[in-house]
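Below is one structure. I have some questions about it.
Missing here: one protein chain of the complex. Every other protein chain is in place.
And now, chain A:
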Amino acid sequence: MAVTASTTTPVCVGDRLGASDAYEAGEGVFIRDGFLFAGVVGHRRIEAPRPPLDGGKPVLHVTTRGTQPLVPKPGDIVTVKISRVTQTTALALIVCVGRQALTTEFKGAIRQQDVRATEIDRVILYDCFRPGDIVRAEVLSLGDARSYYLSTAKNELGVVYARSAAAGAPLVPNGWVTMQCPETQTVEKRKVAKVVSGWEDITPGK
């Protein structure tokens, strides 16, 4: 983050930053007893209220210099790699959360009923995902002891990258449920994600 030292002040954990009626709490900031405190060591940054919340309070963030330890939370958009596909679940490894790559991989599971929004009982998982596919999904919940529960039941969620079974070439999306191999022209079925542009189309699930 390109913040110059002249516009931001370094703060430490536990530093009192302001009153909660003057500011909103952003990243790295928590509220106690009507005051905002820094939760991490970093630079204090004030952000003016965004257009939808015009007339609200400016947001106070503390930006850390490095990367913070990151754990998937319900509502996060994650990038996963499919490891196994069974009749009822597709098992995956969570590789990135949002824009940040993870240092440890977490296990996720996409259940049959969470693949798409319509006709959820007639989903054939092998026609949606294959092992090795890179999928964009949303974390539904913390799941069970083994894995997080993930969902691809939105237009912008689903397979973003897959390789052809025949030639191993990257598949080109052909619609909502098909992808085509550019070399052999074979059509393969997948639950395709309609990615508009980068990450701007994903609204935080808060």
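Note that in this section a contact is a pair of C-beta atoms (placed from the backbone, for glycine too) under 8 Å apart; a residue touches a chain by one contact, two chains touch by 3 or more; residues count from 1.
Rule of thumb we're sticking to: contacts and distances are computed from a predicted model.
A chain of this complex does not appear here, and its UniProt-recorded name among "Exoribonuclease phosphorolytic domain-containing protein", "GPI transamidase subunit PIG-U", "proteasome endopeptidase complex" or "Ammonium transporter" is "Exoribonuclease phosphorolytic domain-containing protein". In the complete assembly, the contact with the undisplayed chain comes from A:V71, out of A:A48, A:V71 or A:V187. For chain A, the residues touching the absent chain in the complete assembly are 5, 10-16, 28, 30, 32, 37, 39-43, 64-69, 71, 73, 142, 148.
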